[in-house]
Every structure is written in structure tokens, then in C-alpha cells.
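Only one protein chain is missing; all other protein chains are in place.
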Amino acid sequence: MTARALSVLVPLLAAPLAFGVIHRIKARFAGRQGKPLTQIYRDIRKCLGKGATISRTTTWLFRAGPTINLAVTLTALLFVPLGGLPAAVSFPGDIFVFAYLLAMGRFFTIMAALDTGSSFEGMGASREAVYSCLAEPMLFLALLALARHSGDLSLAGMLSAVSAGSWLTGAPILALVTVALFLILLAENCRVPFDDPTTHLELTMIHEVMVLDHGGPDLGFIEYARTLKLWIFAAIATSLLLPAASGSLAFDALWGVAGIFAAAAAVGVTESVMARLRLTRVPPLLAAAGAFAALALILVEG
Amino acid sequence: MDMISLAHTAVVPVILANLALLASSRLVTCIRLVALQGAVISVTPLIFETGPLSVHTAVLCAVALSLKGLVFPWLLHRTLRRVVVRHEIEPYLGYPLSILLGILGLLASLWLAARLGVPEASSRSFAAAFATILTGLLLIVTRKKAFTQVMGYLAAENGIFLLTAVLAPGGPLFIELTILLDVFVAVFVMGIAIHHINRQFDSIDTDRFCSLKD
Amino acid sequence: MSLYLTALFVLLASALAALASGRGRAANLLGPFGCILGCLLGILAAVSALFSPAPPVLRLPWSVPYGAISLNIDPLSALFLLPAFILGAAAALYGRGYLSGLAGKRHLGAHWFFFCLMVLGMSLTVCAANAVFFLVSWEIMSLAPFFLICLHHEEDRVRSAARTYLFAAHLGTAFLMAFFLILGHLAGSMEFSAMAAVAPAGLGPFVPALFFLALAGFGVKAGIVPLHVWLPEAHPAAPSHVSAFMSGALIKAGVYGVLRSLTFLGPLAPWIGQTLLALGILTGILGLLAGLGQGELKRFLAFSSIENMGIIFLALGLGVLSCATGHPGAALLAFSGLLLHVVNHALLKGLLFFGAGSVLHAVGHGYMERLGGLSKRMPFTAAACVLAGAAISGLPPGNAFFGELLIYVGGGLAAMDMPLTDAVWAWSGVAGLAFIGGLSVIGFTRAMGIVFSGEPRSADAAKAHDPAPSMRAAMWLLGMLALGAALAAPFLFTAMLPAARLLLAGQSPALPVLPKVAVNPETLLTAAVCIAFGAAALALALAFVRNRLLSGRSVRSHGTWDCGYIKPAPRMQYTASSYAEPMTVLFRRLLGEKRRFTPPDGLFPATGASRFASKTPDRVMDGLFVPLFAAVGAACDAVKRFQHGNLNLYILYLLATLVILLAAALGFAA
Partner (left out) sequence: MLLAILVILPFLLGGAAFLCRSGPSGRGLLVTGAGAHLILSVAAVFGRPDALFGGILLLDALGGLFLLLTSILFAAAAVYAVGYLSREHTDERRDFQEGAFFSNAPQNVFIACLFFFLGSMTLVTATHHLGLLWVGIEATTLASAPLIYFHRHHRSLEAAWKYLVICSVGIALALVGNILLAAAGGSGAPDTESSLYLGDLLARAKAMNPVWFKAAFVFLMVGYGTKMGLAPMHTWLPDAHSESPSLVSALLSGALLNCAFLGILRAHQIGAAAGLADFCSPIFIGLGLLSMATAAAFIIGQGDFKRILAYSSVEHMGILSLAMGLGGTAAFGAMLQAAAHSVTKAMLFLLAGNILTAFHTKSSHDARGVIRALPVTGILWVAGFLAITGSPPFGIFLSELTILKAALDAGHFVLAAAYLGLLGLIFCGMAVPVLRMAQGPPTPHIAPGPRGEDPLSVGPPLLLGGLSLLLGLFVPSFFNDLLTRAAALASGM
């Protein structure tokens, strides 16, 4: 029970920290000192404490977007195990519920963006919709490969069945799936090379431009949901690399958090050494992720 | 002369009339030829009659003779006089070719008689009858004037009458007579129609009939 | 059975009453309320049949060749009665309001006559147990919508759409005639019971032919690619309540037909499952991709219906394949997911067409690029449509999610357990379903976002308002039913289990009544319902928190952030076509999108000098059916030369026939 609670509570508290790690790594690569690791906590608190300016064009959809997105992200967190710790909720077939919950958040984020009537936000929404549409089948293929490998159709089950030890037997499969999952992480979280969250030009943004008009608590919600989402995908992508569960609560949790920070660091490194791809080059990259996953699937013996 | 050779003799003018019909270029000649052929054919039941002359055959021959030999030519002449047309037949197919086809038709008729196994006694009459029917159809197909189509119809009708006499002479008299009546009405109606055609089109060429098509 | 017959009688009576009561208000009263009454009775009958231990059966002699009035409401029939009657009632309620402005201008008596006839025809179709009776009901069901589509028949567009519909419906029936007659010949009877009994031993080598005949005949109605061409034409042309019924219920009759015919054909080979699966994926993906190129709201919804038929066929293929390869557990999930999706899609698509109808009613057209900002002007419609759009994209806690979830899990199980060569198909199914889901999100965010959000793009759109109370009531009804279907998903699954078992028994007769499934569907659904509605509750709680946070603070209204531009105008908003552009560019070859673009010229281009237009025609229609019909027409024109007008030639034909026949009869044949 404690373990299940921990795998939800730790991300609730520590998720923004992973963002801090990314920022710090990027700053170091750029030769800067960088923001404090906890800067994002401050940003969120500041947002939550402010009033708001809301566009006259908008309706309830605009206001509902961030709230719903945060709610479903929080719910999706329930399915994610932390390192060796079990997930709070797990049942066979939950991968589909998990993925569709996130899709739900995306739907309303997009609707909120469109509700402003702004061209830029429409543009961002359009791109976001397309990339996630392409990423989703790839995610399923990767998870199916894991399911076939582990014989379990629940997210926590299939992740816990695999550990660093399984690499001895199924290295090619796991390597392919890990690469695919990392690519999907980058795509789903709008990181370079799919999107550049730090660009200064609205035309080239994807996710950032969708939330241009949000402010105050709404923006706080958005930021927080973003950190949680990164956490979720990082947890999935890295759990394949972690050692098997030891049974010790603290040990397993630590390994899990360490994995996530490592993933965040990898994201930071990727962002520092790569540039954003041209928009037309994104679908082939996602297709490559799908190809990795499909190849993994074929390699799993039935 | 026995019956068979008599029949064979009667067949000769019928066939000759066929060929002449195909070769003739004038409407009046046509009318006369058909009438002549009809008259010859009208008496054939007498030839094929095996027993003593029955009332049946006598009446039939008398009616047929009067219709084919007298009434039809008179009707046709009358129509022709009313309709002011050029009295030449305008063929789609030249006369020599028509005659050739007529002879081919005769050969086909002979083949048919052999194929059907018509007894020797009546096979020539059968072939002549068939050749007459084919000649009539040929006239209808290859000639332009509405008038010649009536002639063709009559020639075919002559052939059919001969065929009946050859093959199935035993039918009830009143039915034979109604058949003749039908033919009479047909010719009558066609005559009226030709009259109307002439009034409407100032011609009785059927190639003017081309407003109804798809 | 008597309840069902009463419902039919009420429908027939109200049809005739409406017809007799003329063009005006009386017809608009008698028709819809009679229809609603009949449908309510019908719903009761369907529900009671669904739970009755033995299916109600009726068999009366009927003095037509091979015919018998044979009805059998087994679970599968009862299940398909539900969408027919629910949508019948809702559409009648909605249609009454929709048509009230037309009383006296159009013959509403005839309209309601055919409407009741359509509901009646469908309810007979899904219950008929004699092939001749089925065909007659089927054709009544197919012909009645033609007259309904023609309500505004003075418009060319409507007439041509109705004609396309009629061709499709009639030509489809030809395949069905062949199907049932061959099957009836093999079974020695036109009764369904005999047909079901003859398989598989009695069918022998006929199975593939029968399968393709059924697929073609029923597939036209269901709208699977490439037989879907009538759907995007007919739905926009029809009045919205008719589109709602057609899209929600009528095309399901095609699904019913395929399901029923599969029970006749017995256990099927894997390749049939694979064919269905491939067709399903193709239909789902192509349906939505083509839908992304559409500028008209109802046309888009029609394509969305095609997509959902794709999902249903995908599930069907998955189920058949699983059965054929000995995975009945996965098949059970797929089949029950399919049936659940049939009902869910009916409710949601009905609601969406009602919403689109309200937009049409208020604005006068459904062209997305001239709409916008309707959310402020018709908040009820907007909320209903956005939520229904999210739900129909399969997002939790919408009801469609639960059907798709079962299909997904069935596919997942199949993908885990099957040998590689079969598993590839299951993977494609799951990935295809995910891609279809993603496309659906694009499609519905596009449609709803462009139509309801932002600022109005035209003066018509600015004047819009919510529809009359009776139309709103119909939308409420379907919305609440959809919500109920989501909450009661585990219960619905139990209700559908007999029907799913029927399908399963047709495919694997040797199996026990209910196979053991690795995943307990009821537990799965219960968990999913809890999670999904938990998320919804959490969202409400967060919204409360948000509002509390903002309550004491300044909340200012301002214009949308315009990136510093001085004169923003509604026309500068993102358009529907640009929203879909990243996707349509990706599949441009496939879709055959046509563009006309005059770029702006010089530093200060003149107003109106630059233009852009894009159009996504139907590839199948333009590439296959139109040329085919044109070729047939040309061939026929060529033949027409034989009717030349020349009498001599005519007699020659006669003579030639005689000679040929004589020669054949006597020369060779002897």
C-alpha cells in the first residue's frame, strides 16, 4: 500500500524537479549558470497566486482546457510504476485507458487553444494534433512488444516484468523498444527535435504557442501537468533499464527517481546538441520510432 | 400427266415469277407478276387433292383465285393511280444481285426441304413455296418504296398459301377463309396507309421514314 | 412479441395518419408523436427480448412465392432494434421542431409517412427470419430514405445526392438477392433457421462467393470503402434528423446483415477475418483522412460515420480471425466491443447530427470556413457537440471509449498470444485503431474548434441562436443516454453478452457457451469506468479549486493576444483547411486533394488578388464510379446506332435472326 502511494506521491512532489534538471543541463552546455533547480516550483506557485486576463473571444472551453488536462494527467499517473515500486492502479488492458486519458487532455488543450480564435494557437493546435496522432500508434506498438515479451497486458505488469537483467535474453528487443519509447517521450512532451519550447517565435512553436493566452492559475496548471507528463514518459522509458525490484521500498524508489533524472538529463543533452527538425521531417522520425517498435514486436517469440 | 409431274410443272411458273419479280423495275409489272403468281398458286390445292374434288377445296380455290387474281391487283392499281409517284422501283440492291440472292434463296429452300426430309413427291413444291416466301422478304428488305413492301408481303403470302397446300391441306375451311380475310384486310389497310403516306410525305419512299430513331 | 407487434402497428398507423393529414401542422403533430409512441413501445419490446430466455418468434404464412412472415427477435436482433427505436424516437422529436417552419410549404404528411416507414422497415429488417421477407423489409428500409433525402428536391445537389443514394441502395440489394437465393438453394429453404443449420457442411466451396456477395450487399449500406460513396453525398443533403437516423441507425442495418450472414456461413477461414480486418482499417483511416478535407460540417460527420464503420469491421475481422486461430477469448472481447460500439456510435452520431442540424437551422449552411464563434451564440449546441465529439473520438469517459477499449484489449490479447503470422494482423488492428483514434481527434477538434470557437467568420454565423426546446430536448435525451451508456458500460456489456455469444457460436460451434477470457471484461469495464469518471470528478474538483483561487482576484477581459498585430479580423483566424493541412499534405497523393493558389504579388497586393482554394474530391467516386458509369453510357450510345430508323434494315434483322436460328437449330444442333 505504501509502495503504491509512494509511486504517486513522489512524482507529485518531484516532477518539477526533473524539468529543473533539463534546464540546468542545457544551461551548462551553453556555458551558463542556469536557473535554480527549483525555479519551476516558484513559477508554478507564482502563477497560482495571480489573477488572470482572459480573452473576450473565449468561452468555458478555454477555461476548462488546463483543468481537464491536469486532471487526466494526474489520473494517468496512477498507472505508472516508479522504478521497482508497483503502480497505484493496475489491471490488464490499462495501457489503453492510460493512453486515452492523455489523449483526452490533449483534446481539450487543443479546444482551448482554438477557442481563442488566434491564428498562432490554431497553428500550434494543428501541429500538436497531427504529431500526437502519429505518435499514438507507435506508442501502442512499443507497448504491445513489451506485452508480448512479458505476457502481461497491464502497464505496470509489463514494465516490472522487464529489468536490466532481462537484457541478457532479449537485448535487441528491449533496445529497440527503449529507443522507440524515448523518441515517443520527446514527441509527446514537445521536446527537441520535435518542438522547441524555448523558441522566441510563435510561428515555430507547437506546444508553447497553444497556451499563449493562458495566465494565472490556468498557466500554473499547465506547467504542472507538463512536468507530470514528462515524468510519466520518463518513468516508462527508463524502467526497462533499471535493476529488478529488490523489495526494499527506499531502494526501489531511489532507483526509479534516479532513472527519471537520468532521462531528463538525456533530454537536456539531446536538446543541447540537436536543433529542432523542420516540420515536414517530423513524421518520418515518428515513423522510425514505429519501425523500431514493429521490429521489436516481430523479434519477440510468441 | 400424273399428279407429281403436274405439281412439278406448276412449280415452274411460280419460280419464274419470283425471279421476274426481283428483276422487274416497274411497279405495274410487279403487280401483274404477283397477281399471276397468285392465280397459279390459287389452283394448286386442286393439284394436290388426292381424292375427288371436295367442296372444301373448290371453295378455297375459288376465293383465293378471286382475291389473288382479281381483287388484289385491282386494289393495288387503284392505289397506284391515286398516288402520284414515279413508277420505277428504287432498289437498295441492284437487280442482278437481287436475282442472285433469289437463286440462293431457292438453293436454301432446297437444302431445307432435304434437311426436313420432305418426301420426293412434294419437295419441289415445298422448295418453290419457300423460295417464294424468301423472295417476298427480299423484296421488302431491298426495295425503298412502301408500295414494293406490299408487293413483297403479297409474294410471301403466295408462298405461304402454296406451303399450306403442300403440307397441311386439311384445316377447317372457315379458318382458311379467315386467314385469307386477314390478308385481304392487311392489304386494304396498307393501301390506305400508302395513301396517307403519299399525302404526308409527297412520296412513298420509306427512306423518308427516319424521324423515329435513337 | 405482442409488444413488438403493437409498436409496429403504431408506427404503421402513424405513417398512414400522417399521410392522411395533409401537408401542414396536423401531419407535423401526428407523424412525430405517433412515431415516438411506436418507438417507445419498441424500445420496451427490444429490452424485454434482450433479457428474455427464449427469443420471441412469430411465423405466419404469406402468400408470396417462398415468403413467410417470419420474425425472430434473438439477442442480436434485439440489440439492433435498440438504435433503430431510440434514434427513431429522438429524431422524430427533433424533426418536429426542425420541420415546423416548413408546415404547408412542403408535404410534411408524406415526409412523416416515409419517416415512420423507414423506422418500421429497419425494425422489420433486423427481426426478419425469412429471406424474402427480409429482402422486402430491407428494400422498404432502403427506399424510404430516398424520399426523405428529397425533402428539398428543388436543389440540384439534393437530387443528385438522392440519386446516388438510390443507385447504391438498389445495386446493393442485387447482391443480397443473389446471396440469399444461393444460400436458400443450398439450405433448401428460405428460412433463416434452415440457413443457419446448413453450415458448414452444406456450403462447401460456396463460402467465399457467399461471403463476398454478403460483404458487397451489406457493405454498401454500411458504407465500407470503396462502397461508401453514397454516404458523404446523402447525409448533407438530407434534413438533419433524417441524417441522424441514417447515420446512427440505418447504416447499422448493414452491420447487422454482415453479422447475421456470418452466422450462416459457419466457422470461417482466417483469410476472411484478415479481409475484414484490412477492410476495417482501410475504411477507418481513409474515411477520416477524406473527412479532413471536407469543408461542410455534415459531410465531415458522414465521413466520421464511415470511419466508425471501419472500427466495427476492424473488430469483426479481429473476432473472426481470433476464432479461426483458436483464441475465442479475444474474439469474445472483439465481438462485444463491436456491439457496444454499435450502440454507442448510434447515440453519439445522432447527437452530433442534431447539433449540426441546429447549426444549419440557425445559420442556413454548414460550411465551416464561414462559421465560427457559435459557442457564444448557441452555448447548448456547442457544449453538446464538443462533448459528443470528444466522446466519439473514443476519449474517456465518453461512452464510445468503452466499446473501443474492449476491442483494444481483444486485439492486445490476440497480439500477445497468436503466432507471429496471425499476430501481425492483430498488431495492425491495434495500431490502426490508435491511428484512427488520433485522426478522429484531429477531425473533431477541427470541426468543433472551427465551427464553435473563435469569432464568427460571416454575418450569418453572428446571428445564430440555440434551437427550439423540442430540438434541445432530443439532444438532451441522446446526451443523457450516452452518459448513461458510459456509466453503465459493464451492465451494457452483460446485456450484450448473449448477442456476442451468438456470433461466437457461429464461428466456433465446438466451444463452451462462454470461453474463458484472460481479461475479465466486466472487471475491466468497471475499472475503466471508475478511472474515467474519477478523472472527470478530479477535473471538477480542480475547476472548483481554480475558481476559488481566482475568486478574490482581478480577472480582466481582453482581446486575444495578437502578437502585436494592429488590426486583427475574424477572417484571419485559422481555417479548417489550414488546420488539417499537416495531415492532408502527408497523405496528399492518397487523397487527391486539388488546390488552386494565386499568391499575392508585389509589396502591396491588391485586395482580392490573392486566392486559395482546396478541394478533396472522393477518390473512389471520381476515380472509379464516375468513369465506370460514363463508359457504360458511352457504350450504350454506340449501340443506339442499330435503331437507325430504316425499315428495310429492321426487316433484315428479322430475317437474319430467322436464318441464324434455323441454321443453328437444323444445321448444327441436329
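Per-chain numbering from 1; labels A, B and C assigned in written order.
Throughout what follows, a residue touches a chain if its C-beta (ideal position, glycine included) is under 8 Å from a C-beta of that chain, and two chains touch if they have at least 3 such contacts.
Not measured: the values here are computed from a predicted model.
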* **Omitted chain's touching partners, listed by label** => B, C
* To do: Give the residue, chosen from C:Ser63, C:Ser551 or C:Thr607, that touches the chain omitted from the document.
  => C:Ser63
* Contacts of chain C with the missing chain: which residues? -> 62-67, 132, 135-136, 139-140, 143, 150, 153-154, 156, 159, 162-163, 166-167, 170-171, 174, 177-178, 181-182, 184-185, 629, 632-633, 635-637, 639-640, 642-643, 647, 650-651, 653-654, 656-658, 661-662, 665-666, 669-670
* Asked: For chain B, which residues reach the chain that was dropped from this view?
  -> 48, 50, 112, 115-119, 121-122, 133, 136-137, 140, 146, 149, 153, 156-157, 160, 163-164, 166-172, 175-176, 178-179, 182, 185-186, 189-190, 193, 196-197, 200-201, 206, 209, 211-212, 214
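What we mean here is this: only the chains that are shown with their structure count from here on.
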* To do: Name the shape of the chain contact graph, picking from line, ring, star, complete and other.
  => line
* If every chain is reduced to the average of its C-alpha atoms, which one ends up farthest from chain B? -> A
* Which chains share more C-beta contacts than any other pair? -> A-C
* **Interchain centroid distance [CA atoms averaged], chain B/chain C, Å** => 69
* Asked: Using mean CA coordinates as chain centres, what's the chain A-chain C distance in Å?
  -> 36
* Structure fact -> Cα centroid separation, chain A vs chain B, in Å, comes to 101
* Sequence positions of chain C contacting 2 or more other chains -> none
* To do: Quick one: which bits of chain C touch chain B in the complex? Just the residue numbers, please.
  => 640, 643-648, 651-652, 655, 662, 666-667, 670
* Touch list for chain B against partner chain C, complex -> 92, 112, 115-116, 137, 140-144, 149, 206-207, 209-214
* chain A-touching residues of chain C, taken from the complex the two chains share -> 372-373, 375-376, 379, 382-383, 386, 390, 393-396, 401, 404-405, 408-409, 412-413, 415-420, 423-424, 427, 430-432, 434-435, 437-439, 441-442, 444-446, 448-450, 452-455, 518-519, 523-524, 527-528, 531-532, 534-536, 538-539, 541-543, 545-546, 549-550, 553-563, 570, 572-574, 578-583, 585-586
